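Left out: one protein chain. Kept in place: all the others.
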Amino acid sequence: MKSSTPVIVLTFIVGILIIAEFFLPGLNLANASNEVQNWGVVIAAFALGLAAVNLVRIHGRRIILRRSEWWNSALLLFFLFYMIVVGIIAGTDYIAYEFAFQNVMTPLGATMYAMLSFWIASAAYRAFVARSIEASILLISAAIVMLGNAPIGEAIWARFPALGSWIMDIPNTAAMRGIMIGAAIGAIALGIRVMVGIERGYLGGGNE
Amino acid sequence: MLTKLQNIDKRIIYILVLLAIIIPLVSPMGIPFSINATTQAVFDKIDSLPDGSTIAIGIDYSPGAAPQIHPQAKAVLNHLFYSKNVKILFTSIATTGPMFTNQLLDEIAGHDKVYGTDYIHLGYLPGVETAISAFAKDFYKAFPVDETGGNIADFPIMKDVKSAADLDAMLVFTASEPSQYVRQIQGAYGVPLAVGINSVIVSTNMPYVNSGQMFGLMNGLRGAAEYEVLSERPSEATASMDALSFTHMIVLAFIIIGNISWFGTRKDKEGV
Amino acid sequence: MLGTVGTWLAAIGTLAMMSFAWRENPFYRAFEHIYIGIGAGHATVMGWQNIQSNLIRPLQVDRHFLSLVPLVLGLLLYTRFIKGQAYLSRYPIAVLVGVGTGLTLRGTVGSQLVEQVKATMIPLNNINNIILVLGTTATVLFFYFTAKKSNKAMGVTSKIGRYIMMIAFGATFGNAVMGRMSMMIGRVTFLLRDWLSIL
Partner (left out) sequence: MFIASGRVFTFFMLILLAIIIAYYIKRSREGYVPTIRPIAGLDAIEEAVGRATEMGRPVHYTPGIGALNGATAAMTFAGLEILSVVARTIARYGANLIVTIRQPTVLPLAEEVVKQAYMAEGAIELYNPDTVRYLSQEQFAYAAGVLGLLHREKAAANILLGAFWAESLVVAETGNSIGAIQIAGTARLTQIPFFAAACDYVLIGEELYAASAICSKNPIKLGSIAGQDIGKIIAVGLLVCGALLETVGISWLTQLLVK
């Protein structure tokens, strides 16, 4: 394996540039920083090709080997290429593209998201049982906020929205702030470890 | 009996949730609701924008989040296009943003505003937070052309705006990470920022409202309904409020059932 | 005509996805794969457009030759398929990681640390403010990793921290119910109004 030092140095320089530009306007790094951030955008776009290769490899093999339900893999690849070909040749505002986007992608996405209404109901039923003090707190706080949100809660007791908002504004803010402060320090420490090359997950693991 | 209540088939819950939505949609009851202060704040600020102000609107939601956020954006745009004289720049950092922007503009058609003079659709800029920071710095660099492919320098609306520093406010409709705008727009340029977001991320964003980094916030479909009422244009969101009530009742009912059955069967468990 | 076909297609897709809640089935599997294919295809097209506007256009129109650097970096990603040269693909990754870490560091300190600390520096003259200050403090200390077990004061604050986090998690969960239900209302409205024309 080649030495990883130049890679770590590159990460460090790019990171410092982005940070210095933000805090030290006197250094006039804005153009350099923008340029490098733009490189990041372009590299991320190139990575989409890698991802497509991964999909084609896995599903192509399923089709060639006639694995069980290989036709699903064929469907996947068909629509992958359909979007790529139409989108690149004719553009994203071409009707064949917009049609697939609006009548397949959009409704499927919205439905997957909407199914959360089922999962959240079953999760609440299973998890919100007053087994302990902590679970009881969780349960009561959730119930009050729900009654505060639903218009019917107001019909039951006019103060539910106010109480629900209070929980969201005060205790909730306190806890979220606390977690945020802790997580910020954690993220900073991890960031520093990445920049100085102690944390090398992105190089494929391995320790200093 | 009680043990049965502890192990209700999940599918029964799912069906009841569906029914709690379908029935009130078919025959609505119109349970009244109040206006949240954070929605009021968004409305008040927009309503008081002087003529000729310039604002940016970020349309960043995906199809998944659209049912909650699209009605908010629509309510706000109806207010802006029909009752205000404000210049609007549409931007997006989500791939699906431009299509929703086009859809919104189609849906609110009928106003007297002119493309390129009163509003412009700058399109999508990749790079997420990097993109926000890039367009905040320089609109012309970030969006050399608008969504229709025209050179943005040719549009009269862009004459006096160069960067985020020239904005009077920014509104962002998103289901992902409004804090990116807090950092790059409000934090970096002091531009007043408000967001229309899905309910689940409201609690993590309340700290920004309390600290004044966001001047207002719209909470999901209810926020949209509130804005519709405030701007005196009740529409789809207002109509969905009953279904919202019933589904909440179903969830609460199952929480109660779960607890009754747990406490009822606890004796047996202690014996084991 | 096309509109009707589109609505039917969308309705069938909606029902296929929903059928998963009943049980995993071939109908769901077919649409799962279609969705993944379309989603990945769409992302690739968006990526292509990015390359157009952030690479090709600056090169062709503005003669901005620095854009050759990301072109080379982007291509280096593909060296992972060439035996012996795969290490070259680490350079583009290093740039991405550098940008990500830089943005994390510069953004987090301000908005998630200093701003939040500052927002909590409030006069302790009413119960809400006292709860905010105590709650935030206790939650931060809950995450203190190197405390000795015998430290009683730490034990108490970390317990308060846990309780206040439970309130927050309950509130967040309860508040999310509204959002999730709104999404289903959106889908049901589509099925009843746009597809079946009942509403």
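In order of appearance the chains are A, B and C, and numbering begins at 1 in each one.
One rule holds in what follows: a residue touches a chain if its C-beta (ideal position, glycine included) is under 8 Å from a C-beta of that chain, and two chains touch if they have at least 3 such contacts.
Keep in mind the model is a prediction, meaning the values are calculated, not measured.
Q: The chain left out here touches which displayed chains?
A: Counting the whole assembly, the omitted chain is in touch with A, B, C.
Q: Kindly state which of the options A:Ile63, A:Ala130 or A:Ile185 is in contact with the chain not pictured.
A: A:Ile185
Q: Can you work out which residue in B:Gly58, B:Gly127 or B:Gly223 touches the chain that's missing from view?
A: B:Gly127
Q: Please pick, from C:Leu75, C:Val133, C:Ile160 or C:Leu199, the residue that touches the omitted chain in the full complex.
A: From the options C:Leu75, C:Val133, C:Ile160 or C:Leu199, the contact with the absent chain belongs to C:Val133.
Q: Of the residues C:Ile51, C:Leu96 or C:Met181, I need the one that contacts the missing chain.
A: Touches the omitted chain: C:Leu96.
Q: With the missing chain put back, which residues of chain C would touch it? List them for me.
A: 17, 20, 24, 28-29, 31-32, 35-40, 42-43, 47, 77, 80, 89, 93, 96-97, 99-101, 103-110, 113-114, 117-118, 120-125, 129, 133, 136-137, 140-141, 143-149, 165, 169-170, 172-173, 176
Q: Residue by residue, what part of chain A touches the chain that was omitted?
A: The missing chain touches chain A at positions 19, 22-26, 37, 40-41, 43-44, 47-48, 50-51, 54-55, 57-58, 61, 105, 108-109, 112-113, 115-116, 119-120, 122-124, 126-128, 138, 176, 179-183, 185-194, 198-199, 201-208.
Q: Touching the hidden chain in the full complex, which residues of chain B are there? Just list them.
A: Chain B touches the missing chain through residues 10, 62-65, 127-130, 175-177, 179-180, 183, 198, 200-201, 203-204.
Simple rule for what comes next: only the chains that are shown with their structure count from here on.
Q: Where in chain C do residues touch at least two different other chains?
A: 21, 42-43, 46-47, 49-50, 54, 99, 103, 112, 116, 119, 168, 171-172, 175-178, 180-181, 183-184, 186-187, in rising order.
Q: Using the touch rule from the top of the page, what residues of chain A touch 2 or more other chains?
A: Where chain A meets two or more other chains at a single residue, that happens at 37-38, 40-41, 44-45, 101-102, 105-110, 112-114, 117-118, 120-121, 124, 139, 142-143, 146, 149-150, 168-169, 172-173, 176-177, 180.
Q: Which of the residues in chain C end up touching chain B in this complex?
A: 21-22, 42-43, 46-47, 49-50, 53-54, 57, 99, 103, 107, 110-112, 115-116, 118-119, 168, 171-172, 175-189, 192, 198-199
Q: Give the list of chain B residues in touch with chain A in this complex.
A: Going by the criterion above, the answer is residues 8, 10, 13-14, 17, 31-34, 36-37, 62-67, 99, 126-127, 130-131, 133-134, 137, 141, 199, 202-204, 206-207, 210, 222, 241-242, 244-252, 254-255, 257-259, 262-263.
Q: Enumerate the contact residues on chain A facing chain C in the complex.
A: My answer: residues 1-2, 4, 7-8, 10-19, 22-23, 35-52, 55, 69, 72-73, 75-84, 87-88, 92, 95, 97, 99-121, 124, 133-135, 137-146, 149-150, 164, 167-188, 191-192, 194-195, 202-203.
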